[in-house]
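The complex appears here without one of its protein chains, the remainder shown in place.
The first chain written gets the first letter, and so on, giving A, B and C; residue counts start at 1 in each chain.
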Amino acid sequence: MKVGIIGAGRIGKVHAKNIAMFVPEMEIKTIADPFMDEEIEAFAKRYGIPNTAKDAGAIINDPEIEAVIICSSTNTHAQYIIEAAKAKKHIFCEKPIDHDLKRVHEAIDAAKEAQVKLQIGFCRRFDHDHRAVYEMVRAGKVGKVNLIKISSRDPEPPSIDYVKVSGGIFYDMMIHDFDMARFVAGSEVTEVHAYGAVLIDPAIGRAGDVDTAVVTMRFENGAIGIIDNSRQAVYGYDQRVEVFGSKGAALDENDTLSTAKLLTADSTSSGTIHKVMWDRYTGAFISEMQAFADAVINDKTPPVVGEDGLYPVLMAAAATKSLKEGRPVAISEIE
Amino acid sequence: MKVGIIGAGRIGKVHAKNIAMFVPEMEIKTIADPFMDEEIEAFAKRYGIPNTAKDAGAIINDPEIEAVIICSSTNTHAQYIIEAAKAKKHIFCEKPIDHDLKRVHEAIDAAKEAQVKLQIGFCRRFDHDHRAVYEMVRAGKVGKVNLIKISSRDPEPPSIDYVKVSGGIFYDMMIHDFDMARFVAGSEVTEVHAYGAVLIDPAIGRAGDVDTAVVTMRFENGAIGIIDNSRQAVYGYDQRVEVFGSKGAALDENDTLSTAKLLTADSTSSGTIHKVMWDRYTGAFISEMQAFADAVINDKTPPVVGEDGLYPVLMAAAATKSLKEGRPVAISEIE
Amino acid sequence: MKVGIIGAGRIGKVHAKNIAMFVPEMEIKTIADPFMDEEIEAFAKRYGIPNTAKDAGAIINDPEIEAVIICSSTNTHAQYIIEAAKAKKHIFCEKPIDHDLKRVHEAIDAAKEAQVKLQIGFCRRFDHDHRAVYEMVRAGKVGKVNLIKISSRDPEPPSIDYVKVSGGIFYDMMIHDFDMARFVAGSEVTEVHAYGAVLIDPAIGRAGDVDTAVVTMRFENGAIGIIDNSRQAVYGYDQRVEVFGSKGAALDENDTLSTAKLLTADSTSSGTIHKVMWDRYTGAFISEMQAFADAVINDKTPPVVGEDGLYPVLMAAAATKSLKEGRPVAISEIE
Partner (left out) sequence: MKVGIIGAGRIGKVHAKNIAMFVPEMEIKTIADPFMDEEIEAFAKRYGIPNTAKDAGAIINDPEIEAVIICSSTNTHAQYIIEAAKAKKHIFCEKPIDHDLKRVHEAIDAAKEAQVKLQIGFCRRFDHDHRAVYEMVRAGKVGKVNLIKISSRDPEPPSIDYVKVSGGIFYDMMIHDFDMARFVAGSEVTEVHAYGAVLIDPAIGRAGDVDTAVVTMRFENGAIGIIDNSRQAVYGYDQRVEVFGSKGAALDENDTLSTAKLLTADSTSSGTIHKVMWDRYTGAFISEMQAFADAVINDKTPPVVGEDGLYPVLMAAAATKSLKEGRPVAISEIE
């Protein structure tokens, strides 16, 4: 199965490497990037990718390519999905599909009409720790779900330039947690309430965003959810999920760089956690691509479908509105 | 220093035992309870308490008694505080002072006028785990406080009869967490938002209360707080506090009954947590009474003063209002 | 049931306090110590012990006293056991019974002839952590026992004066671990091999002892055991037991002073462990005395009988011989 990768930035390269190394069922024929340069050419060569291109058309119009991996900037996602769908190619697209709900719907509809697979890149669903919590919940080990708690904190804030175009913390950062909340709850969110604050860098406030945010949610099944986000946890990339129910609680902790401990007269110290997202979710990026290959080759529903790209955007919109208006906002107010 | 104990129910007996065993500076002269019976008489004898009485007057009017420990039902707290203050006795009073804010103020004012010590029984402040988190925060180890997260879940719901007179989950259960939030934040709450649900027992709903509640808070210093409560965590009495700041995070976990682990082919299992509040906070009840003795004998400000009894009641009132009205409620709306 | 305590040193006082506070079935009538002074008199008064004496005869010859708690120096244990047994009193005796095997046998025989209970003070058997490991093993959770590993390290060495009269590390320190090994193995040791070294304080070597020792053992049931001892673990009182078998492994870790953790940019630090033996085994001292009371009152076999006092002494003798002669020594060589 031949694939093409649109976008050769950080995430595009991660997917390219992982396919080359860990997904033998896929063969990357072409990688395209408008800023194609020697460095990307060398990268392609190193990982056995025969063709490079500036224009995504080299992929979308290639009849030999069966699937595209969309890793370009967010504002191009919907357009490439629509074009790839028209060309009858299966699609893996990075999150979010778009900030504009209309575009999200158009993209999802295009894939449906064309009857191609569309998988959204919510990689955390494939993380070994979160997945273990999810499986405990799905296996009924915690019983009926009553509470969901997610802590998600970045090691350091992005650049202010990025903050300005990011769509805000809810679209850029908490979107992953909105997906995780739905994923582990097995139910949709009906209402959210957001608190936010600028506690880390006043420049983030001046850019119109907050750097610390807490969102509480009501789910259709009655459960209540909590997400906290911070743009800067100096101790590392803090990612924890907890599901509490009628029969117990399932929760994960952060992986540490080693299990080694040091006991001295004054303290007991243990391994620090990952400080880089790419290190924490190394395995998750591999697993999601293997799952995409499996879905395409064995004609299965992908594990993260188009609608899974839609709901977190609705939640981000509601949270943004809640923060602005100082009141709980129903998801039904958004669409 | 001779003391009297008003109320010989569960908590009255715990304080009596602890004073007898671990607070040599105090000598219990009298224990009073309107339902005085043979069992309480035997208890008094066993712990070397020379006098028992039905009427609290036997304590309040005894010139030899320097301090009273008020362990009677909540609706009598304010009255006994006022009477004891008039009699120039130092006062340790169980939480909450009262559900009625006016009564709370009257009680606090009475103690102030009489210039007697008034310590409120927020025992969790003295727990070795929470105290360790608190001390890390106070020592500046986490830097500026950005987020506070408290999970507080009971092993099983109280009787429906109790629920009916409890004042609701915010007054009866989360009041401890409101105190803990203020304690670790070192700042006052300005606004709260509450979500609540009946997920455990419909009878709790019929009694006009919720059994699962999530409250988010804004603090004066900008921090955001989260408390989750459940009336039933089948795995035990779940009590965790986390403080996240600019330099790091301090958090505690539940004590387990033992550190023993069992590794078998199928699983790794470790010790369960306490299932009974009295077991978890055994040391905390002792420490708070030692602190009260220290405050009286060495003329120090008690570690939990009258105002500490007031603020959690304000927060409970605001949370109750928020849940009812479906909107965030400022503390300033309450008084 | 009236008891007398012979010896009012550190351990005598611990037992006296625990009986006064936690063993209501026992009443301490007399405490005797050849160095009786005002401080002990005050202690006795504080804990409601009506009589004090210089001579143990005041206890042994008191017909009202049913049981004696022997907490005097090791060289007097056997004599007091024999006298108390003749006086038909039940006996709790601190470990070891004696370093001289003949005396150990005489003491055990005296108790048997007199048909009085004799419990030896191996308190660690009653520790909540070690007990949990033991119960897993006894419940068959680890299957057939293959390996036993015990780490036992003191926070700091005793005084050189004490080392000189202690009988050496095997009699004074590892004796507890010899008992623990037999206890969890459910089998007797047939041979030991010892390595020892002076790594902490050369003065310990000059006093004829080692400060670091590793003993390996063969058990009758085929299992192999390992004990390591150090006179100085600067991080605290390190006490761990592990039992490995055909179905799994049970192991415990050290209790920590709190469960609080601190995550900062550089490290994750957690609670230190106990630095004082009395703190670690607080609960164990209480439990062993409750068990003694239970054995006497309900006419049960004590949980640690006279023979349990004998075998660790045999093991200590064999280990001492092994270290001296540089070869494995069979227990059968000792008697």
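What we mean here is this: a contact is a pair of C-beta atoms (placed from the backbone, for glycine too) under 8 Å apart; a residue touches a chain by one contact, two chains touch by 3 or more.
Keep in mind that what you see is a predicted model, and the values were worked out from it rather than measured.
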item	value
Option from C:V14, C:A44, C:I108 or C:I200 whose C-beta touches the chain left out	C:I200
Residue among C:D62, C:D209 or C:D238 that touches the chain left out of view	C:D238
Option touching the unshown chain, where A:I160, A:L257 or A:V276 are the choices	A:L257
Contact with the hidden chain (one of C:S230, C:T256, C:S269 or C:Q290)	C:S230
Where the unshown chain meets chain C, residue by residue	144, 146-147, 149, 151, 153, 193, 195-197, 199-200, 212-214, 216, 218, 222-224, 226, 228, 230, 232-235, 238, 244, 246-249, 326-328
Touch list for chain A against the chain that is not drawn	21, 24, 46, 48, 128-129, 131-133, 136, 141-142, 247-255, 257-265, 271
Sites on chain B contacted by the missing partner chain, in the whole complex	234-236, 256, 263-273
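Throughout what follows, only the chains that are shown with their structure count from here on.
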item	value
Chain whose Cα centroid lies at the greatest distance from that of chain C	A
Centre-to-centre distance between chain C and chain A (centres being mean Cα positions), rounded to whole Å	57
Per-residue overlap in chain B, given as positions that touch at least 2 other chains	247-249
